[in-house]
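Heads up, one of the protein chains got dropped from this complex, but the rest are sitting where they should.
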Amino acid sequence: MAMASRWGDWVLGAVAGPTMLAAIYMVFVYVPTDSAQGIVQRIFYFHVPAAIMTFVAFGLVALASAMFLWRGTRFWDRLAHSAAEVGMLFCTLVLVTGPIWARPIWGTWWTWDARLTTTLILWLIYAAYLMLREFAGNADQAARYAAVLGIVGSVDIPIINRAVYWWRTIHPAVLVTREGGSGLGDPRMQATLLVSFVAFAALLFWLLWVRNESARLHDEIERLHQRLIVEHGHSR
Amino acid sequence: MAAAAIETRGLTRNFGGVPALRGVDFTLAPGEAVALFGPNGAGKSTLLRLCATLLRPSSGSVKIFGADGGSGNPQVRRRTGFLSHQSFLYPDLTPMENLSFYARMFGVADPPHRVHDVIEQVGLVGWANRPVRTLSRGLEQRCALARALLHEPDLLLLDEPFTGLDVNASAILRAVLDTAHRRGAALVMTTHDVAQGLASCRRAVILARGKLVWDGAVASEARDEFERRLLAVMQQPPRAAA
Partner (left out) sequence: MLALLWKDLQIEFRTKETLASLLMLGLLTLLILSFAFDPMSELRGEAAPAVLWVALIFAGVLGINRSFLTERENECLQGVLLCPVDRGSIYLAKVVGNVIFMVTAQLIVGPIFVFFFNLPLSWALARLIPIVLLGLIGFAAVGSLFAAISVRTRAREVMLPLLLLPMVVPVLIGGVKASARVLAGKALGDVSQWLNLLLGFDALFLVVGWLVFEYAVEE
């Protein structure tokens, strides 16, 4: 078991590290500056993959939550928790890079466009999920409640997205809200995006693995600790 | 052959990784009465709540009257009555209202009559129309007992029912248990009072650290010997049971 853990760590890390370095290189050196938006546009190569990954992570949370409620094994619960933490990380990244990008381009920090707003709400749901786990009574309850939240949240996200989209498009748009994609003519840009995407995906899985292993080891220690208490005397 | 009132196999229940019950095999025939003894933390309440379907097993199975005790089987609960430290009574409603509510929830035939009968049985007649909040602890417990018996369950699960009862209430409880027994109800009662427990039950079971360590009939002559055995279990230094 320990071997598999190390193995997973190294392999995923070995994929994530170099690809991320490659992505960074490509974003800062290789890819040409976008003629319309300038240097700031480079953030796009981080912003978009991070956004995709955060939704992938949430999908994972939803799936693991459902499996946990159905099967009840700790494995799914740990997976859901790890996915939520890693997803939260990526979500924060998206919400930070978004305004940094928006400000020079459109002159505002925040655009209320559908995708960014949905991501904001996703961030709030992530936060609620993690707080719930923190504040629920005991570990079993925390796991179950969080799973309920995960499922309800995942059902809701598409609806929220729709609702926010309609919210923005019924009113005349103040800003042009295409966040990118119109100017990706240059094949170097496409390549950079692709590499960045792969790098972020690798990063997601690596972090997920590390976090999950950490949770698993934590559970293992708890179990052994309990056995120790039983065999050598109650603490009362 | 009628299904056993309770049948557990390898029943295990963990709370956050800590095992409260470990592989308990236990059978209760219909109409049988058993007293459950054991030190604190042995898993007595957990066992009772698993039988009442308030908890789900972590592994193993529990069957009540042959039906699986999961939440997918609501009808199983119709035949079970559960009494615990908490009264499960709404403090802002009167005993009459609380009992009428539970009568309807359990599908009791002719609720008004039954509620009246049960209120008389537990001696709550004078207080039936005041909010439960205003009742003393003893009276509240009587009402809780009434709630447990309202639907004439075939299986009674009582968690330390005699604790904190005054002489009057104890007498009422014993009378009620006798009636139920004559009606053919099975009974599982946890208690710390050996005399009370063995007065109502022929069979005794000792639970320690989540495992069943003794299970048998205790005749009235063998009472002292049983007490000594129980004491020995309670005083055992905590080591993993074999």
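Going in written order, the chains are labelled A and B, and every chain counts its residues from 1.
Everything that follows uses one rule, which is that contacts are C-beta pairs under 8 Å (C-beta built on N, C-alpha and C of every residue); 3 or more make two chains touch, one makes a residue touch a chain.
The structure presented is a predicted model; accordingly, all values stated were derived computationally and were not measured.
Visitor: With the missing chain put back, one of A:Ala14, A:Val96, A:Leu124 or A:Ala191 would touch it. Which one?
Guide: Final answer for the missing-chain contact: A:Leu124.
Visitor: Among A:Leu69, A:Leu194 or A:Val210, which residue is in touch with the absent chain?
Guide: A:Leu69
Visitor: Return the single residue from B:Thr8, B:Ser45 or B:Ser87 that touches the missing chain.
Guide: B:Ser87
Visitor: Using the document's contact rule, name the residues of subunit B that touch the chain not shown here.
Guide: Touch with the absent chain occurs at residues 52-56, 71, 74-78, 80, 82, 84, 86-93, 97, 101-102, 104-107, 131-132, 147.
Visitor: What residue numbers in subunit A mark contact with the hidden partner chain?
Guide: Contact residues on subunit A toward the absent chain are 69, 121, 124-125, 127-128, 131-132, 135-137, 140-141, 144-145, 147-149, 151-153, 155-156, 159-160, 162-164, 166-167, 170.
As a working rule, only the chains that are shown with their structure count from here on.
Visitor: Just give me the whole-number Å value for how far the CA centre of subunit A lies from that of subunit B.
Guide: 48
Visitor: So in the complex, which bits of subunit B are touching subunit A?
Guide: By the definition above, subunit B touches subunit A via 15-19, 41, 209, 237-240.
Visitor: Please output the residues of subunit A touching subunit B within their complex, sorted ascending.
Guide: 138-140, 219, 222-223, 226-227, 230-231, 233-234
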